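Of the protein chains in this complex, all but one are displayed in their positions.
Labels for the chains are A, B and C, by order of writing; each one numbers its residues from 1.
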Amino acid sequence: MSAKPKIRELLDESACEHNKSKKVACNAPTPGATTGGCAFEGAQISLFPYADAAHLVHGPMTCLGSSWETRATATSWQGRDFTQMGFTTDVSLNDVVFSGEKKLTDSIDYIMEHYAPEAIFVYSTCVTALIGDDLDLICKQAAEKYDVPMIPVHAPGFVGSKNLGSRLGGEAALRHLIGSKEPETTTPFDINLIGEYNVTGDMWQYSHLLDELGIRILSTLSGDGRVADIRTAHRAKLNVIVCAKSLISLTRKMQEQYDIPSISLSFYGKRDTSNGLLAIAEALGDAELIERTKKLIAREEAKLEEKLAPYKKVFAGKKAVLNTGGNKSWSIASALQDLGIEVVATAVKKATEADRVKAREYLGEEGVLMMNPGAEQAKLIDEKGAHLLLAGGRSLYTAIKKRIAFADVNQEKKKSYGGYNGLLNLAEDLKNALENPVFKLVSRRAPWEK
Amino acid sequence: MSAKPKIRELLDESACEHNKSKKVACNAPTPGATTGGCAFEGAQISLFPYADAAHLVHGPMTCLGSSWETRATATSWQGRDFTQMGFTTDVSLNDVVFSGEKKLTDSIDYIMEHYAPEAIFVYSTCVTALIGDDLDLICKQAAEKYDVPMIPVHAPGFVGSKNLGSRLGGEAALRHLIGSKEPETTTPFDINLIGEYNVTGDMWQYSHLLDELGIRILSTLSGDGRVADIRTAHRAKLNVIVCAKSLISLTRKMQEQYDIPSISLSFYGKRDTSNGLLAIAEALGDAELIERTKKLIAREEAKLEEKLAPYKKVFAGKKAVLNTGGNKSWSIASALQDLGIEVVATAVKKATEADRVKAREYLGEEGVLMMNPGAEQAKLIDEKGAHLLLAGGRSLYTAIKKRIAFADVNQEKKKSYGGYNGLLNLAEDLKNALENPVFKLVSRRAPWEK
Amino acid sequence: MGEVINKSGKPLQVNPFKLSQPMGATLAFLGIDKCMPLMHGGQGCTSFTKVFYTRHFCEPIAIQTSAVTDAIAVLDGGDYSIVESVKNITKKVTPSLIGLHTTGLPETKGDDIRGVAGKVEFPLVYVNSPDYEGGLESGWALTCKALIEQLVEPSEQIDVKKIVILPHVSLQPIEVEKIKQTCEAFGFTTYALPDLSTSLDGHLGDKQAALSSGGISVEEIKHLGDATLVLSVGDSMQKCAAALLGKNSSMRHQHFSHLSGLEASDSLIELLMQESGIELPQTNIVRWRKRLQDAMLDSHFSLGQTRFLVVGEPDQLAGICQSLYEAGGRVAAAISSVDSLQLEKIRAAKVLVGDLEDAEKLADDYDLMIGNFHCEALAHRLGKGLVTRGFPNWEQVGNALKNDVLYEGGAYFLFECANAAEEWRTHKAS
Partner (left out) sequence: MGEVINKSGKPLQVNPFKLSQPMGATLAFLGIDKCMPLMHGGQGCTSFTKVFYTRHFCEPIAIQTSAVTDAIAVLDGGDYSIVESVKNITKKVTPSLIGLHTTGLPETKGDDIRGVAGKVEFPLVYVNSPDYEGGLESGWALTCKALIEQLVEPSEQIDVKKIVILPHVSLQPIEVEKIKQTCEAFGFTTYALPDLSTSLDGHLGDKQAALSSGGISVEEIKHLGDATLVLSVGDSMQKCAAALLGKNSSMRHQHFSHLSGLEASDSLIELLMQESGIELPQTNIVRWRKRLQDAMLDSHFSLGQTRFLVVGEPDQLAGICQSLYEAGGRVAAAISSVDSLQLEKIRAAKVLVGDLEDAEKLADDYDLMIGNFHCEALAHRLGKGLVTRGFPNWEQVGNALKNDVLYEGGAYFLFECANAAEEWRTHKAS
């Protein structure tokens, strides 16, 4: 069992800012008062976008049955897209009693025979972890048999939250893939994108700009990723963490092992995208590159502003209340401001201290940081005369009672809001929300309620 | 008005067998007891398949509004398919009072400007014929202006039946198109297909066989037809009338004017298709061609029989009652027999004397020729133990009361029943009908009717 | 409401979806029980119409033609063919009513059908419905008016529990049924004129009838003059309502431009509550309102980013566009078959009288079409989504049972549109 990461160690991950202030919440969910996914889900999120690898879930039906085909992680992989497929051993009572190891081995054989993926990620789950199936051994044997990476992912749901699972996913990649192969060539501007999953093609909103600047994405964890590429990640000059605190432990270890520095940034909104591009250039430390980057940013911002102009007319004077969690509390706020929408309040109940600082920075002294948004938001809409509420589905009721426009920040997205062009998609969606009469009409009283 | 055909003369068309026995029914529909379309519809049917020509209906909305996109006449024309378009002047009260000629001229201009067809057929209708709009003059002027054939089609609905309209359509083609252009080359085996409209691609079920035999389809009236081709029709060696008595007057006149002999045949069912191919070869009078044709027939029949074998198992011992009109009374019967289905009765109420003779020929002495099918068919189903009723939609009730399979012979077809391969489609549809439990189940008594 | 262009700017129709006035008249007569519509004109008009409706409804359609021919067209004033038609029809069947309606041919000749009708000794209602005027909607409305004028007996009584619905032509049978049932839920005996909900609703009859099977009976029509309330639905039906009110000065009238969407449905329910004194409608109605509200919210995100083109009859357009509007659907253009006062009220960025060539020219403006069968080829060629509505729909079965009105129909309509939009976005949008 030596290959399994030490959970406690990961929970105490020093680079995790979140932990500093709220250590307890991080590792002990409250029975009967917990929302959010488990470690298994987190591990899947961080590794699933490798479309050239099969992802085999060793567990009963809930784990995969309810979760496959849920994430629109786009890929340019030309082979069969395994991110749109589900593989599971679907363990039965028999397996629980007599071990599921045979079934797992057979399943790996089946997948290799029928689909010949570039690798197989084998995920343990609560039940198979508890019955002690030896994934490490099975994967090792299979890897030898097929000469293809077989990566055991030890993130059964019960070890903790989604965040922890993502870390464990990163850990598995580090242990079994990163450094196992040399790149054919290297460039001075090779980077890894860490924590960018290319959901709805977010990555493609800016990857062509990196390309134009001469910055090469050596590998990703794991948006539009390839197994062969992540194996060479140890040769990158820089790790770029995209909106994913959970992977800080990975980058810290890569710094320790391979001396790769890392930066953390966001590509959400105009300012953050520009800042992010510049930060990469600066971290790579090439003066000419920095100059090129500044020019590109100026060009892209000008192009964007031109396209945004008609939207900004619609948004002029419009005020929004934002009720979401984590880094969205400031990153969406920033994007809204880029669109010319005034953000009069944002929820920081579930945000870290650092997020709150950032939120304050973006909203200014006038802005309200809501600590109890459920109770506060309705009042603030009235007080501030807000036109738009951005929140999770449950808050829709508040919006229609106040007869103002609503945008579901958790809505299943089909198009990207990332990078410069994504901002146009956000603008379009918000314009549609503001112009939609449904919020005023739907709550009109029934004739029998008058 | 000299260009208009003489209606009375067409009605008395000597080559029309139908007329011989039932002259009155042919030219005087009974008010309150008439079914079937008008002359305008007939003209449209015979000319509409020219997909490279625009078809402009000069009349009020009923004429075109209810009739376009109703016939699946397939075309291989690569340009915009005008058979799937509708053009109409949609005359208004104003036009009725002050003449619709200006509107018609403008419409022709509009079509030429926007669609540049190879020709325009201009159809007169009851109202515009009655108000006396001068189609001949307008077409003549337009033809000169655009140097493109403009064909006035004088078949307003009130002149008579669909059949008559088809003759008038043929008449218009003869007067304005046929003989107006020389073919680039000729062959000894050039034929015209007359009355084949390529509905659901019927023509393509056998045209490749003609091609293989070295028989060239010089032109068609009008299945998958081209305006340029029909203009050269006078150089054909043979006119082949496909299941269309209404066009016998046209072929007779072509014989008189251009000395082209004609034969009349059907491509429905195996035997008729074989007979038809051989008849063409024999009419062309080339011994080698006849030999080739016989070989081809043998080959095709063998191929067909092989494919039919599994169907014939299903059909073995199955008996059918056929209730339809005209030449279908024997042509469908013949096809059914080709499938191994025994036809125990066929309706001849609406058939000509010649059709009745043919029906008797196909059915033999045992077969019943129904003169009053509405009353007879139910009784015959019982007496003969029939398994299948082929009839129009109204007879469905008879089938479900008798709990036997039903096939609607008027059903909008989407696939061809023509030629050898079409017989397979028919076989498939009849197999589906025979195996469909709906006919037995649907009329089960309601619980409250027991 | 946006720009309105009341006239087509070209000499012809290219790919028309407009339908003719006599066809509307036929359909209205098919909403009368045991009626035989008799179309006065050439035999083709009738044949086309019969096939047209047979294919739309998947039902046998009762209709006869006066089969005006060349000779008669010139010589006769309509007498012969009409009188002869009635004689021949009644030889075989015994209709409760013959519905005589004209096409352009006899109207051009100037037949005096009123005069002829007077000579016919058989229950007959006549209507002038030349196809060179109006369209489907007006043909239906003219016929309904004629039925009222020629059949309804004047009255001074009022039955306080009786309501008459006058539905416009584009309301499908199930929609008329739902409106009737809603009135009945408040205790009213409800009649619709015409009433397709019991004739062309797609039911297997006991036998194959040669006449229309179901619909409002002639006897019932005669006694419509004592209803307490006349509800006209669709602006085309206003004159019918006026005609009916002319039969009894005590009757009251309420008009609805359409009964689509939350607002219009609320108005009807509010009226019925007032009229009946019932303060809380049946559970089912209350429940469906909540479901429509939820449907509006569930579909708003999808509809709010979808641009629609709607083609159809004016009254139909008014309802469809309002339903879409309420949930945020963006109607880039509504194309009407004919001009109508209704056009001014349609919720669309642009409203025009036109054809499918116009729809094609507007191709850049919309994602999804709503219209009849003829839109199918166009939508496919242009890569647009399609929700099929209106006459004809030859490609699909079950048209008579497609309900878009009131709370329930509104919910299903929004679901269908949102699902079609998402399907389009997933598979067709570039």
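Criterion: a residue touches a chain if its C-beta (ideal position, glycine included) is under 8 Å from a C-beta of that chain, and two chains touch if they have at least 3 such contacts.
Just so we're clear, the structure is a prediction, and the values are computed from it rather than from any experiment.
The chain that is not displayed touches the following shown chains in the complete assembly: A, B, C. Checked against the full complex, the one of C:A71, C:V93, C:L341 or C:V397 touching the unshown chain is C:V397. Summarising the interface, subunit B meets the missing chain with residues 396, 400, 408, 411, 414, 428-429, 432-433, 435-438, 441-444, 446-448. Subunit A residues in contact with the hidden partner, per the touch definition given at the top, are 7, 27-41, 56, 59-70, 84-93, 95-96, 103, 106-107, 109-111, 114, 126-127, 130-131, 156-162, 393-394, 396-397, 412, 442. Residues of subunit C that touch the chain left out of the display are 58-59, 201-205, 287, 290-291, 293-295, 297-299, 302, 380, 395-398, 401, 411-412, 414-416, 418-419, 422-423, 426-427.
Rule of thumb we're sticking to: only the chains that are shown with their structure count from here on.
In terms of which chains touch, the assembly is arranged as an unbranched chain of neighbours. Centroids built from CA atoms put subunit C at 53 Å from subunit A.
Centre-to-centre spacing of subunit A and subunit B amounts to 64 Å, using the average Cα coordinate of each chain.
For the pair subunit B and subunit C, the distance between C-alpha centroids works out to 34 Å. Within subunit B, no positions touching two or more other chains are listed.
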